[in-house]
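Input: one structure, supplied below.
Complex shown without one protein chain; remaining protein chains in place.
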Amino acid sequence: MPGNVSALHLVLTGDPALYAIVRLSLIVSISATLFAALIGVPLGALIALTGFRGREAVIVVLNALMGLPPVVVGLAVYLTLSRSGPLGRWGLLFTPQAMVIAQTVLVTPIVAALTRQTVEDLWVEYRDELTAMSVGALRRVITLIWDARFSLVTALLAGFGRAAAEVGAIIIVGGNIEGFTRTMTTTIALETSKGDLPLAVGLGIVLITIVISINALAWGARRAGEYFAG
Amino acid sequence: MHTSRTLIAAIAFSVTALVPGGAQEDKSIVLASTTSTQDSGLFEYLLPIVRQKTGITVKVLALGTGQALDTGRRGDADVVFVHAKPEELKFVAQGESLKRYPVMYNDFVLIGPKSDPAGIRGMKDIGKALQAIKNKRASFVSRGDRSGTHIAELDLWRGAGVDIDKDKGAWYKSIGQGMGAALNTAGAAEAYVLSDRATWIHFKNKGDLQIVVEGDKRMFNQYGVMLVNPGKHPNVRKELGQRFIDYLVSPDGQKDIANYKIGGEQLFHPNADDIGA
Partner (left out) sequence: MSGLASDLPIVFEEVGIAVGNVTILDRISIRISPGAPTVLIGPNGSGKTTFLRAAMGLLPPSRGRITWGGREASAPTRRAIVFQRPVMLRRSVAGNLAYALAAAGVPGAEREGRIADLLSMVGLAGIEERPARRLSGGEQQRLSLARALARDPAVLFLDEPTASLDPAATKAIEDIVQTVSSRGVKIVMATHDLGEARRLAGEIVLLHRGCVIESGIANTFFAAPATEEARRFIASELLL
């Protein structure tokens, strides 16, 4: 198929337009994942280790939020950042920053929920020993997060995968503006609808490669974790 | 190495990500326009020229006409550039813009499959052609998205004496998407579809489709540009927006528009000086 041949050509010769789109996609999704980690890991650990009224309900809600539809997140962030909206003053709509914000909202529940599960499971294992060694509260959290680091990395990779593959949220808050807010997924959507397949297919190849790489990394992280988990 | 540079960029970027005001260009405007205008390739050609001549970076939001106007109403765009005169006049009447400027026109063409089930190829009367399509229940794809093209299509059905809301059936496929998608669908379903000429020429997936009816005066498509009312939305970049509009309607800008050609064929005809347009 001619579409595929010229797609491969674009990918292999490092077509600058294609790689600019790839770069933006990675920057947006990686940034969102980092923010999600900064918020989600401590939050998940906190919920895992403290008792409070309504804890069960919070956990159920947190798990449910993992399945937030991206378009719904996009719409909510759009309305918030719109110049007629509460944060309109910041002028963030239709910028890459807005895309980072939307994807952070999408990914944080994933990171938080998976962290909560991981830390709680490990705490059940470690509780007696850490208590017997008189380990203080802060140190406990650090120990659990460190010893569970491979599972947490897997959680981050899951979050990143979600961000990199979604199109609904970023197309709404980013506006899919040429040269500014076009990512792999939004461009694939656009070019396909225009009937311009080579670029779409080329980006699809890159995107699938990235997804496979993420999964390979996650597999590697799991194996590394097993080395210590025995 | 590429990956570490991307990672560092990601981290540095993250730091700036939530600074209010963000990393927006200083001399840029947000232009809400239509998908058919973008699909025609006009912006790809024109915006670098705009940047060179005025220093303004134009960020294009390609939406349906209805969405574009709504974006202007919310103040999320600085300039609106669509092709649905009644809607534009309403926009001004509602105070969402202070003035509408005509810019250019192109025309619509009726596209159909080589098999031509309604037998209308070469007809000069669009009304009669549409009647034939309805009578033969030939497949027809509608954009269905409140876009300028969609509104023009509805006008043409009305002009042909067809009450499309009542008379439509399984043969009438309303897809709610842009011009490119509509053409793709028509090609796949062997259906007729109304398209603007510019998008049609620019479209890369023609397959079995071809122009079956063109040239009827009722198929002309007028474009207008409006600055979003800064009185209503103080954040609107009114100086840059106005400067962009001034360029579009200036003799220089009009000549640049006329010079946009695909395969030697001119796509848009400038008519900013036509007061009634």
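Think of it as A and B in the order they're written, each chain with its own count starting at 1.
In this section, a residue touches a chain if its C-beta (ideal position, glycine included) is under 8 Å from a C-beta of that chain, and two chains touch if they have at least 3 such contacts.
Computed from a prediction, not measured in an experiment: that's the story for all the values here.
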Contact list for the unshown chain, restricted to visible chains: A
Absent-chain contact - pick from A:L8, A:L46, A:L65 or A:V135: A:V135
Residue numbers in subunit A that touch the chain omitted from display: 125-126, 128-129, 131-135, 139, 143, 147-148, 225, 227-230
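The working rule: only the chains that are shown with their structure count from here on.
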Where subunit A and subunit B are represented by their mean Cα positions, the distance between them in whole Å: 34
Subunit A residues touching subunit B - in the complex, by the definition given at the top: 23, 26-27, 30-31, 34-35, 82-84, 88-97, 100-101, 175-180, 193-197
Contact footprint of subunit A on subunit B as seen in their complex: 6-7, 9-11, 13-14, 16-18, 20-24, 30, 39, 43-44, 59-62, 74-76, 177-178, 180-181, 183-184, 203-205, 233, 235
